[in-house]
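Quick one: structure below, then a few questions.
Every protein chain but one is kept in place in this view of the complex.
For chain A:
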Amino acid sequence: MEKFIFRIHRYDGTTKWVQEYQFPYEENKTVLWALTKIKDEIDPTLNFTSACRHAICGSCGVRINGTSYLGCKTPLDEIIETFDSKMLTFEPLKNYDVIRDLVIDWKPKMKKLKLVKPWLIPTEEGSVEKGFKQTEQEFSKIASPTDCILCGVCTSECGQLNVNDGVYLDPFILNKAYRFALDSRDGSSNEHIQPVLDNELWKCIHCMQCVTNCPKGIPLTDQIAYLRKTTMKMGAKDNQGARHAYAFYDDVKKVGRLNEMMLPIKTDGMVKTIGKRVPMAARMVYKGKINPLHMPKKVNGIEGIRKIYKYAQEVSK
């Protein structure tokens, strides 16, 4: 008989251990089905959270073989196919404190979430009497971000949070800031966006894990680009992230290609570059990895590229 072998990372508040559970394989079942079966039929002391079983409550996020999934939405057969094995390792979501077994602590995250004021700051046009009406088009802007069910899968997979001291905002928090900043009924988008800038917005490492694993398919990385663009429109251009982005933008306009030699200077300034990057540059020149005199020449068709820039500026107006 085919069997599932689940190795579940357990924690009772003081001790951690890995416990193995075996039970018969059944096809067309979800991850949550299996966890429930273990708790109901094998070991009632196993702790995990779940409620709706329909990808609405967001409480059954769990990590299997190092990747985060929403338990009720994920077919076990898909996981077996991915890893070519019925032996699976279960862990609680990453980048959270663990309370028991697969149960994580949301309290610190909720405190952090409040930084971006995840509520409507009403416009002056709306009132209790008149209501806060929205057109279909206005609603469509927030339709996708309001799909977030706070399951925590994005946090668990976030490459920056894996190495961050805790200041960087979790992707679902960035989503909330975006959602209220774009809401036509909200009159103070800066109040949602400024805290995002103040809390390491530019530290996103572009790993694409959030957008890849979000069970609701929310375009989180597009949102991060939007938030960055908006902070620059608000005037916050004098920081490493903004200067770095503009270095690419300006170089393509000027010659078509990136000038790698000038990139550190444009991003960090001359003083910091000399202080920090001279040993690295010296190592690279010594190895023949770079030629410090290499300056990219204008590409064929640079005039056309500049026309595209002009056109894009007109379009964005």
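General observations
Basically, a residue touches a chain if its C-beta (ideal position, glycine included) is under 8 Å from a C-beta of that chain, and two chains touch if they have at least 3 such contacts; residues count from 1.
Rule of thumb we're sticking to: contacts and distances are computed from a predicted model.
Its UniProt record calls the unshown chain "Heterodisulfide reductase subunit B", which is the correct pick from "Heterodisulfide reductase subunit B", "Fe-S cluster assembly ATPase SufC", "Ethanolamine ammonia-lyase small subunit" or "ABC transporter permease".
Only one residue in the set A:51, A:110, A:143 or A:163 touches the chain that does not appear here, and it is A:163. The omitted chain makes contact with chain A at the following residues, 66-67, 82-84, 159-160, 162-164, 200, 202-209, 211-212, 221, 225, 228-229, 232, 239-242, 244-249, 251-252, 256-258, 260-261, 264, 267-268, 279-280, 283-284, 287-291, 294, 296, 299-305, 307-309, 311-313, 315-316.
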